[in-house]
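Below is one structure, written out as structure tokens; comments come after it.
Shown here: the complex without one of its protein chains, the others still in place.
Read from first to last, the chains carry the letters A and B; within each, the first residue is number 1.
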Amino acid sequence: MWSFLHRLSSPPTFYRWSGVITPIFAVIAAALLLVGTVWGLAFTPTDYQQGDSFRIIYVHVPAAMLSLSVYMAMAFSAAIFLIWRIKLADVFAASFAPVGAAFTLLALVTGSIWGRPTWGTWWEWDARLTSELILLFLYLGVMALRSSLPERNQAARAAALLAIVGVVNVPIIHFSVEWWNSLHQGSTVSKLGRPAIDPSMATPLYLMIFGFMFFWLANAFSRARVEIVDREQNKRWVREALGDKAEMQRRAGEK
Amino acid sequence: MTVFAAAWAVLRRELWLASRRPGELLQPLMFFLVVVTLFPLGTRPEPELLATMAPAVLWVAALLATLLGLERLFRADHDDGSLEQLLLSPAPLALLTFSKVLAHWLLTGLPLVMLSPMLAIMLGLPMSSIGTVVLSLLLGTPILSLLGSIGAALTVGIRRGGALLALLLLPLYVPTLILGASAVAAVRDGLPADGQLYLLGALLSGALVLAPLASGLALRIASE
Partner (left out) sequence: MSVSPSNPSVPPLLAVNKLACERGGRELFHDLRFSLPAGAVLTVGGANGAGKTSLLRILAGLALPAYGHVLFRQQSIARNASEYRSVLSYLGHQPGTRRDETPLNHVQNRLSLGMLPAVISVQDALKTVGLARYADRPCGELSVGQNRRAALAWLVARQSPLWILDEPLSGLDVAGQSLVAELIAAQVGRGGAAVLTTHQPLDLPAAVPQQRLTIGEPA
């Protein structure tokens, strides 16, 4: 089994099978997101309390959930890279970061948009939004560190260590922000807390969550493919895979 | 020649070198004082208003002063080649790193703790809260130094890495800031702050064990 995984993680093999899988992920993502969005925006009943503005949860909640999951996935890949020195794990960690940061930013923006009609302000320091903001800093830190170190392998290991340190801190940060919020808000109901969801509203939400997940995978894999080609650009398999005409003619001539 | 002799040698060297340049020791302290002074200047210096802001002002100023001092934790060693000697010592790197952080805290954090009563009074905090102010900073500043050493180690080779260092460390500092500031705010309002202090203690214990390991690894990575 290990040798199978080992072969899977060799760059040319990964490039081949990810070339098949990535478009599939992209199509699934597009389908789920399309159905989920249309259903959520047009076909679910209006919330009696919040009116139509609640519909933003169809973007906000998946984005927020995935922003955290992607960070965990990034830290997990980083750990595999640091411990077992598998380069593909680092490629994944590097590819997950921008998507995760984008999701975090999306969660913040949609959270702010949701807040405006609900509480009248563009920003509230509630527990969820504050945690998301700190998560954004964690993502930006990892990305900034990776890009500040000129040596690629060194940058990879530094970013990996930072991601792991970050993930260890995430529960502590989350707990302390929740606690801080409970001190100052009085009421324990988070303003952006998930309302009790009626089944008629829940299904499009799940569709969106999975749609975001497949979007993440499609995006991450296509970034990973680019990253792999960049790292291995001097190797022959890259020239072959990218269809270098001169190379292919040369090989044809060899045969 | 034991492992502890090596750690002690590192600590002694740091303290001795710092004593040769006493002016540098004052910098974080002066920064602490200046930042705290700026806040009343930026608003109405009424005692109640100041007392409301005081926990946050004290803690954020202490945090920034620590960040200022972190730059110097490993930079000089990196620049003159002493860092390599640290990495090549048979002693466990985590222990040597801990010595460096301890020296850093004795030279930066501890003076902040000692200056804090005066600043607390300047910010209108009641005398009864001074004890908690000092205790919270006494527990919190080592946490800031320990966590900060990880960031300092990761950015040691990066030119002008100060802003990056702040970006890396701020998320890690949030729990300590929240706990410390709320401890001071609690006693200011006459409430007990035991929970916050215990939690700070727990964070400190965790950081004492884990941070030197992480910053040791970070130093090796940064020196590759």
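As a convention for this text, contacts are C-beta pairs under 8 Å (C-beta built on N, C-alpha and C of every residue); 3 or more make two chains touch, one makes a residue touch a chain.
None of the values given here were measured: they were computed from a predicted structure.
> Given that one chain is not shown, what are the shown chains it touches?
A, B
> Quick one: which of B:G23, B:G81 or B:G190 touches the chain that's been left out?
B:G81
> State which residues belonging to chain A touch the missing partner chain.
Against the left-out chain, chain A lists 150-153.
> Under the stated touch rule, tell me which residues of chain B contact the chain that is not displayed.
1-3, 5-6, 8-10, 13, 16-17, 20-21, 76, 80-82, 84-92, 96, 223-224
Keep this in mind: only the chains that are shown with their structure count from here on.
> CA centre of chain A versus CA centre of chain B: separation in Å?
Distance between chain centres: 33 Å.
> Looking at the complex, which residues from chain B come into contact with chain A?
So the residues of chain B in touch with chain A come to 150, 154-155, 157-158, 161, 164, 167-168, 170-172, 174-175, 178-179, 182, 203, 210, 214, 217-218, 221-222, 224.
> Enumerate the contact residues on chain A facing chain B in the complex.
On the chain A side, the touching residues are 134-135, 137-138, 140-141, 144-145, 148-149, 151, 153-154, 157-158, 161-162, 165-166, 168-169, 172-173, 175-177, 179-180, 183.
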